[in-house]
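Here is chain A:
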Amino acid sequence: MPLSTLALLASFTNQVSASPKLALLAVEFPYWATTLFKLLMAFIAVLIPAGGTVYLYLFKMVSFMQSRLGPMEAGPYGSLQLMAEVGKFAQKEDIFPARADRFVFAAAPYVVLVSTFLLVLVIPFGPDAAFANFDVGVFLALAVSSLSVIGILMAGWASASKYSLLGGLRAAGQLIAYELPLVLAVVGVVIQAGSLNLQRIVQAQVEGEIFGWGALGNPFFLTQIIGFFIFLVAVQAELAQVPFDMPVAESELVSGYMTEYSGFRFLLFFIAEFATANIFAFLASVLFLGGWSLPPFVTDIFGIDSYSNAMNVIGPIVMATKMLLLTFVIYWVRFTYPRFREDQLQRFAWKFLIPLALFNIALTGFFKVAL
Partner candidate 1 sequence: MTATQPNIDRRQLSYIAGQAADARVNVELEAEGMTLNIGPQHPATHGTLRIVVRLDGEQVIEADPIMGYMHRGYEKLVEVRTYPQINTLVNRIDWLGSFANEVPFILACEQLMGIEAPPRAQWIRTLFFELSRIANLTLFLGDMGVQLGAVTPVFYAFRDREHILNQIESATGGRFHPNFDRIGGLKDDLPAGWVDETRRALGHIRKFCDVMEDLIVGNEIFEARTRGIGVIPADVALSYGLSGANVRASGVDWDLRRDSSNSGLVYDKLDWKVWTHPDGDSFARYWVRLQEVREACHMVDQLLDSIPAGPIMAKVPRIIKVPAGEAYVATENPLGEMGYYVVSQGGLEPFRVKIRSASFSNMSIAPWVLKGTYVPDVITILASLYFILGDIDR
Partner candidate 2 sequence: MIPLPSADTETPEAGSEAAADEGRSALLEALTTELGDALVDSHLLPGKDLWIRVATEAWGSTADYLRNRQRFRFFDFLSAIDWLPSPYGRSLDAAVDNILEGKGLVGDGDDEGDDPTTHAPSGAGAGAYAGGETRFQVFARVYSLTTKLGVTLKTDVGNLGDPLQVGTWTGTYPGVDWHEREAYEMFGITFVGHPGLRKLYLPGDFEGHPMRKDFPLLARLIKPWPGIVDVEPMPGVADEGDAAGGDAGEGAA
């Protein structure tokens, strides 16, 4: 998969550079300015939601679930706690274990983070507010998402720790097993939308009709409810969140591949973990919840055209809302369930999720032809 990812990236370089225009502002910018702007936006699109969800869910919601207050001292209502944490991590000594493979150990967090940033590349936030509009966006997203496993394996191997190694191996086995249901769950959507282009998938949901009633559009989570479920489960596993957190397993492997990391490199893993959660939530909302679009009856009320420039501003807000909804589910599950065992997880993937996904594809195909 990683090899094909590189090939894909190479072939897309042309496409990305072919549209140096920001339709949002309807002004022609020089190529360097657009690139710079996109770079900045990519950082914002990754880091702001990550910080937001960490504060909102990891610090506060979970605290309330666990009948405690969470951070209260840093800033009003503890809102600056994240800054304090980042400052703390940044100050820490950069420790390499004595027998670590230093280069691989140092590079691993960046590899994981790269996968996160490549993922955000394809997510559309509005009719024109996308970093790149690929025809095979779904394919790219699923391909680059598996890049992170290389980073995790690198971290597990290079740490020269048995716990890390076990964690890395578990992560590899798990991510490979859950890549498949993730892909297969999306196939149903692709069949229904008839495109691999994420913008088209959104468009198909806006313009779709439920038995001739188009006020809601046709968000695919209604017809692809099985696919949506499989996708969420697979995402949970892909993110190594409870109940699929064997690679990090605090109580067994003492954070697995992250055991030996501290300071800034640990922070990078941390960011990657939570940013990827958000981006998968973005992806899920594009694929199943109608993406940046509002339901047609809402746009009708306010008299906005679904593809107008205004949606480039409203779209990101809609996306953020849907993302928060989905990440809420992710964290809710994370802090409620115990974790599976490795073999149970594999069994769950191969014997339940994948057959279910195949069945879903067959069902979707049947209705696609029949209707």
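How were these candidates chosen? In short, all candidates are chains of the complex that A comes from, given by their letters.
In this text, a residue touches a chain if its C-beta (ideal position, glycine included) is under 8 Å from a C-beta of that chain, and two chains touch if they have at least 3 such contacts; residues count from 1.
All values reported here derive from a predicted model rather than from experimental measurement.
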item: For chain A, as assembled in this complex, the candidate in touch from 1 or 2; value: 1
item: Parts of chain A lying in touch with candidate 1, wherever the complex brings them together; value: 62, 65-68, 98-99, 162-163, 166, 242-243, 245-246, 249-254, 335-344
